[in-house]
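Would you mind keeping the following structure in view while I ask a few things?
Not every chain of the complex is shown here; the ones you see sit where they belong.
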Amino acid sequence: MPVLTKNLEISTRGKGTYEITDEVAEVVRESKIKNGTATIFARHTSCSLIIMENAAPAARRDLERFFERLVPEDADYEHDDEGADDSTSHIRMVLTRSSEVIPIADGEMQLGTWQGIFLFEHRRASHRRKIVVTVIGE
Amino acid sequence: MPVLTKNLEISTRGKGTYEITDEVAEVVRESKIKNGTATIFARHTSCSLIIMENAAPAARRDLERFFERLVPEDADYEHDDEGADDSTSHIRMVLTRSSEVIPIADGEMQLGTWQGIFLFEHRRASHRRKIVVTVIGE
């Protein structure tokens, strides 16, 4: 059974959402798999994955502000060795996703019209993030 | 390797949770796959998927009220082109799931006794929602 595993590296420049749909679609094309699934996995505990509205940047700004309020950096955390964005990063990661699975049909990811795949960076500093894409199918 | 992909259309009548376990189980039966996984994917950014208690409607009402409080429609959002349920829909979707993967053994989804699969509609208006089910296995 065909399986293709590819490692992506995504550069982030502080907190925010970074679209990776094109990078994942490229792996799916390369796999030549017609029907199956693409699993996307973030190998980190201070960033995460989301499916999000990909047209209106204002929608993403609302989302980012919501998470700032829901998991505020100025609350009292026990684990703050790496700064005010330490425990908050882990909590925001847990509230979103480490893995996302997208169906493939006719050789294409079956995302809806407004769906994009995003890396959600929870750290203030710049990072190189490792994402694994696994395509399984026929 | 056997892969079966099926598109479901689910009608929703405003905000709330709609059970789709039977529709997914029907696809699993049709696939004749004995061991593997069923991936369920919602092709939208204003509804989502959850696994939830399927016996007590009161538990689902508590859940729905919790999300009304956690992501209130009367807060100040930048993205409200389509109304007060615009950004809130996206945020509630991100806090829940777009994809869910259920194991299959002996030809049956291995859901626990009280687990049902639900579409969580975050929009006030009626919609026809597109769900993709991908069954992979042997």
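Letters A and B mark the chains as written, and numbering starts fresh at 1 in each.
Keep in mind that, in the parts below, contacts are C-beta pairs under 8 Å (C-beta built on N, C-alpha and C of every residue); 3 or more make two chains touch, one makes a residue touch a chain.
What you see is a predicted model, and the numbers here were worked out from it, not measured in a lab.
A single sequence accounts for all chains of the complex, and while 2 copies are shown, the assembly in the file contains 3.
Here is the rule we go by: only the chains that are shown with their structure count from here on.
Rounded to the nearest 5, the angle that brings the Cα atoms of chain A onto chain B is 120°.
Separating the CA-averaged centres of chain A and chain B is a span of 20 Å. On the chain A side of its complex with chain B, the touching residues are 1, 35-37, 50-53, 56, 58-59, 61-63, 66, 70, 95-97, 100-105, 110-112, 114-115, 136-138. Contact residues of chain B toward chain A in the complex are 1-3, 5, 39, 41-45, 70-71, 77-79, 81, 86-87, 90-91, 93-95, 97-99, 101, 130, 132, 134, 136.
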